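Only a single protein chain was left out; the remaining protein chains are all shown in position.
First chain written, first letter: the chains are A and B, and each begins at residue 1.
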Amino acid sequence: MSEFEPKIVAFVCNWCTYAGADLAGTSRIKYAQNVRIVRFPCTGRIDFMLLLKAFEEGADGIIVSGCHPADCHYTSGNYHARRRWMVFKDLLDFIGIDSRRIVFSWVSAAEGAKWAHLVNDTVSEIRNLGPMKEYKNLENVSSNKIGELIND
Amino acid sequence: MTELQNIAKKLFDDGSINLLIGYSNNENGGTSAIFIDNSADIDKLIYNENCHQNLMVYFQKPEVKKFGKLAFVVSLPGLKSVLEIASENQIKDGDAYFIAIDKDGNPSLLQDFHQIEDFITNNQTKPPMGLLKLMEKINNMTREERWQYWTDEFSKCIKCYACRSVCPLCYCTQCITDINIPQWISTESSPIGNLDWHIARAMHLAGRCIGCGECMKACPVDIPLALLTANLNKSIAIHFGDEPGMKADYKYPLSHYKLEDKENFIR
Partner (left out) sequence: MARIGVFICHCGENIASTVDCGKVAEISSKIPGVVFSTDYKYMCSDPGQTLIKDAIKKYKLTGVVVGACSPRMHEPTFRKVVASEGINPFFCEMANIREHCSWVHPKGEETTQKAADTIRILVEKVRNNEPLYPIKVPVTKRALVIGGGIAGIQASLDIANAGNEVILIEKEPSIGGHMAQLSETFPTLDCSQCILTPRMVEVAQHPNITLMSYSEVESLEGFIGNFKATIRKKARFINEELCNGCGDCTLKCPIKKIPDEFNAEMGKRPAIYVPFPQAVPNKPVIDKDNCTHFKNGKCQFCKTNCSAGAIDFDQQDQLITVDVGAIVVATGFTIKGTDFFPEYGYGKYKDVVTGLQFERLLSSSGPTLGEVRRPSDGKVPKKVVFIACAGSRDPAKGIEYCSKICCMYTAKHAMLYKHKVPDGEADIFYMDIRAGGKNYEEFVRRAVEEDDVNYIRGRVSKVYEKNGKLIVRGVDTLLNSTPVEIEADMVVLATASVAHSDAESLAQKLHISYDSYNFFSEAHPKLRPVETNTAGITLAGACQAPKDIPESVAQASAAASKTIALFSQDLLTREPIIAVSNKSTCVGCFLCQSVCPYLAIEREEIKDRNGNIIKTVASINSGLCQGCGTCVAFCRSKSIDLQGYTNNQVFSEVSALFERSEEYV
């Protein structure tokens, strides 16, 4: 069997990470193909619901990335995002979703190489974690337990 | 006449209020909310350890609002929700009177947020042991066990939204679950839909939940909902040092930030 190829989605801000990924391109830095990029104006725009949705769509890992602190194009979107993620991560941990599947990183427009590394590292880390079984299994837990509940 | 009834009567007599929301005995031997709009009914007003419902949930209801001058019988959690919704621009100082029940069951009349803040500071209680124990137990599980635990719990959810309707902080006119463009959360009680709902609910209450535990008591299938928000509040207290429901001018931690916020989880 061929090696498990994780599906990775990257939610990135337009001004830093998207541009950093552009730079990786112009510098022809090669990295893993597994990643699909969704562009946002700013990390502040990234709704935690979209992360859930991505898992639901079959993502095995998620990269969330934007401007370094103090560099946000809108001055503070990333600071708000940082708090939101901190709390969200704790919630996922508590529920038992492996929060290592979400990788947060600051990648500036000048860090093409960092972007490439980030993708590669994430791919290999998620490859080690294996497929995101939890969500996939959920789809199979078809009927809920209400039946049992009513019965007893 | 009890002290509680005395206070209530006085409020009616001097014309301070048109509606009082408190507790009375019900025919099942329990207690339930009673809406008193004239002082003749005051003898039905009671307070005992069975009176747990957070009556502040009624504050935002238009049917209640139209009475104008209001009074609520509230214990500690209720008062905390007053301050929390005050910080969320939903209630102004002077919008209502509060007959506060202290930890010994004695009533007193509170009129402004300042008095409420003092009352809360002086009447702090520890969260119920059972909840803390369960929280610890879950935190000590392996991740796989936790996932199993919660999928089991969530799979019971029938999406009745009782948790939402008893929550004094779920006052949105449009809840995210009711939106269909886009359909953020699937409406059926499917495993994924349930998970999404409970995560969304917890996130929306993170740093806002004042821990009255009503959601858990209302849940017909006994999902320990309050754990999710209690655990989140714990992380918020650790990360940002904030606690909801203590001050009327509370700054919601998720819409403020500090430059030095922790970021050791960010690469």
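Please note the rule applied: a contact is a pair of C-beta atoms (placed from the backbone, for glycine too) under 8 Å apart; a residue touches a chain by one contact, two chains touch by 3 or more.
The model shown is predicted, which means the values in this text are computed figures rather than measured ones.
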Checked against the full complex, the residue among A:Q33, A:S124 or A:N137 that touches the missing chain is A:Q33
Please identify, in ascending order, the residues of chain B that touch the omitted chain?
88-90, 171-176, 179, 181-182, 184, 204, 251-252, 254-256
Considering the whole complex rather than only what is displayed, give the residues of chain A touching the chain that is not shown.
7, 9, 14, 18-19, 21-26, 28-31, 33, 36-42, 44-48, 50, 53-54, 57-59, 72-77, 80-81, 84, 116
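Here is the rule we use: only the chains that are shown with their structure count from here on.
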Whole-angstrom distance, CA centroid of chain A to CA centroid of chain B, is 33
Within their complex, chain B touches chain A through residues 138-139, 141, 143-152, 155-158, 176, 184, 189-192, 194-196, 199-200, 202-203, 206-207, 221, 228, 231-232, 235-236, 239-240, 253-255, 257-259, 261-263, 265-267
Taking the complex as given, what residues does chain A use to touch chain B?
48-49, 52-53, 56, 69-70, 76, 79-80, 82-98, 103-106, 118, 134-135, 138-139, 141, 144-146, 149
